[in-house]
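Note that one protein chain of the assembly has been removed; the remaining protein chains are unaltered in position.
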Amino acid sequence: MQRIFKSYAGYVLSLLVLGAGLILVTRPSLTAPAPTPDNLQITAAGATFPFPIYSKWFDEYHKMHGDIEINYQSIGSGGGIRQVLAGTVDFGASDGPMSDEQLAQAKVKILHFPTVLGAVVPTVNIPGVSAELNFTPEALAGIYLGKITKWNDPALTGPNPKAKLPADEIVVVHRADGSGTTYIWTDFLSKASDEWKNKVGKGTSVNWPVGLGGKGNEGVTGQIKQTPNSIGYIELIYAVQNNMPYGRVKNSSGAFIKADLDAVTAAAAGAAKDMPADFRVSITNAPGKTAYPVSSFTWLLVPAKIDNAAKKKVITDFLHWMMTDGQKFCNNLAYAELPKPIVAKELKAISLIQ
Amino acid sequence: MSFRYAWRKFVNVVMLSLTGVCALSAVFVLIFILGNLVYYGGSNLNWAFLTRLPRPVGETGGGMGNAIVGSAKLLFLAAITGVPVGLIGGVYLAEYGGKTFSFLVRYTADLLNGVPSVVMGIFIYTVVVIPMKKFSALAGGLALGVMLMPIVLRSTEQFLRAVPGSLREGAMALGARKWRTVLTVVIPAAYKGIATGVLLSLARVAGETAPLIFTSFGNPFWSHGWNDPTDTLPVVIWRYALSPYDDWHRQAWAAGFILLGLVLLVNISAKLILSRGMSSGRA
Partner (left out) sequence: MSSSVATVSIPTRPAPVGRVRSFLRRLRSGDEIAHMFTFVFAASIFLITVLLVYELYHNTALPRHKFGWNFFTTQTWDPVFDNFGALPFIYGTVVTSAIALLISVPLGVGAAIFLAELAPRGISDALTFIIELLAAVPSVIFGVIGVFVLVPIMRKYVEPFLKATLGSLPIFKGPIISGYDLLTAGVVLSIMVVPFIISVSREVLLAVPVDQREAALALGATRWETTWKVVVPYARIGIFGSVFLSMARALGETMAVTMVIGNVVKISTSLFMPGYTIAAVIANEFTEATGDLYTQSLIELGLVLFLLTIILNGMARIMILVTQGRGTSQE
């Protein structure tokens, strides 16, 4: 009797484990607060620039509609564009608007919906220097071109007479992945420096002359944090949330502006009038005395035709909520709200989704 | 005692110690890794961490419940797809195989084994994700399953071959057909080895990250069924380690500790079962 029991014990045990496994994975509700049986999951992917506000939004939206889960993965704007073109996500997100060639590649027309306004700030980690530095656009272009290599270069000490900049090598950090933040930054640098415009150009992924690559805004921030004497470009909230010093940038009127909600809103002030119908516009180096020069809209990329009726309803409903009630979450996370005239135009554009 | 002889003895002792140092440093590295994981991640290990969902970016207090369940799901699917193929294929190679076809199967299994994990991710992306138009746990599980197949195949064949021919012959002499012999005599005889081989291969694919990036993607919520993308432990560890948030760093250490702990547990028990099985004689 004992021998039979011993030899079959292994089989019985494996069957039990298998059974437990089957139960667990087909009914995750056993381990979690049970969602209602017919919940809907929508997959989205894209920009890391607005990831903090998006993750807050999708969390709040889920709290309001318990059976709807919007799964947003921040893989970079390049990823958002690619996956929405391939149809593997329900909508994408990017801070670099899709180019005409990319739009031509789409099997279904893709609509751009601006969501928030944000700022890209030059963030530094210089041991011993905690003051806010002033950067001219030419200096930033020079650093990223590899022509300005030390922190005590005259182009940097000039606007910062009181800061004790060391004679150390500058460690440049940029994005390793396809990034809308890169698009915004290179768009600004192209306006600042003809050499940059001709040599490197603007895009979500460029041929960087110098620097280390980090993955996502998160990765770049992490890398700056861990590396002394480094500089990188990240979205404002990442610098704020991680208590990292970021510099002021000289705008087209000659003033050194620190990125904040008012400065970013000022940059978008002129845009509302000339907003094209598809909402693709660049507001870097915008005119205005208080405008922050490296500001940008960020967009959700939504297919104009969504076959699944339930998903279409959720997406249009979310867009509506995002532009109206959702905007109140922006300021806490250092993003500026959309100007009202633009919201009005967008609400009308939602009806374009079939 | 000439000088030359003394020198040779000296070299002998020095080299003995040096090689001993080499061996000990390898051991030291493992202990160092484990120590770091415990030190940095230990504070984060509580029940809430293991069962909660992640919080939005920048907020503290999130957990990894969904990633743990996600990994378990993927391993389950990998086991269902990879183990039968490897096992039964191994039976074929050990018991039934013809010469050329067996060579082909072994050779391609070796090729499959050597595929870098990131290339496997590309393969499953083109073959499963794009036609399905969805990232899914199914794709992730299949990626791991395909990686599992050659390992299980190899170890099954090895342990089946190790069963002595006398057992087979004895069964056949009693009138059993070949399939009956294999099923009721040979496989149970090699059962321990095969089971440990399966466990070891599962432990190995549990830690794979690269193929999951483009297949199971990620998901801050619980993933339902097989068609939704899902967070998995290795991918979350990677994402959190590269982020700038200290809370996420601590979570990455803790999750790393769980992952490594489980992997090592399976490896140690598998090896112990194997060695005890061998030394206590044939089944």
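The letters A and B name the chains in turn, as written, and every chain counts its residues from 1.
Basically, contacts are C-beta pairs under 8 Å (C-beta built on N, C-alpha and C of every residue); 3 or more make two chains touch, one makes a residue touch a chain.
Predicted model only: the values in this text are computed from it and were never measured.
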>> Can you say which of A:Q226, A:N308 or A:T324 touches the chain missing from this structure?
In response: A:Q226
>> Looking at the full complex, which residue from B:L50, B:I80, B:A241 or B:I273 touches the chain that isn't shown here?
In response: B:A241
>> From the list B:F49, B:W222 or B:W253, pick the residue that touches the absent chain.
In response: B:W253
> Where does chain B touch the missing chain, residue by residue?
Replying inline: 8-9, 11-12, 15-16, 18-20, 22-27, 29-30, 33, 36-37, 40, 84-89, 91-93, 95-97, 101-102, 104-105, 108-123, 125-127, 146, 149-150, 153, 175, 177-180, 182, 200, 203-204, 206-210, 213-214, 234, 237-238, 241-242, 249, 252-253, 256, 259-260, 263-264, 267-268, 271
> In the whole complex, what residues of chain A lie against the chain that is missing from view?
Replying inline: 45, 75-83, 85, 102, 105, 169, 171, 176-178, 201, 203-208, 211-215, 223, 226-227, 230
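To be clear about the criterion, only the chains that are shown with their structure count from here on.
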> Using mean CA coordinates as chain centres, what's the chain A-chain B distance in Å?
Replying inline: 35
> Inside the complex, what are the residues of chain A that reach chain B?
Replying inline: 7, 10, 14, 21-22, 24-26, 28, 31-32, 35, 39, 41, 43, 45, 51-52, 55-56, 58-59, 62, 69, 71-73, 86-89, 214-216, 218-219, 221-222, 224-225, 237-238, 241-242, 333
> What does chain B use to touch chain A in their complex?
Replying inline: 51, 53, 55-58, 65-66, 69, 72-73, 76, 129-130, 133-135, 188, 191, 195, 217-225, 228-229, 239, 242-245
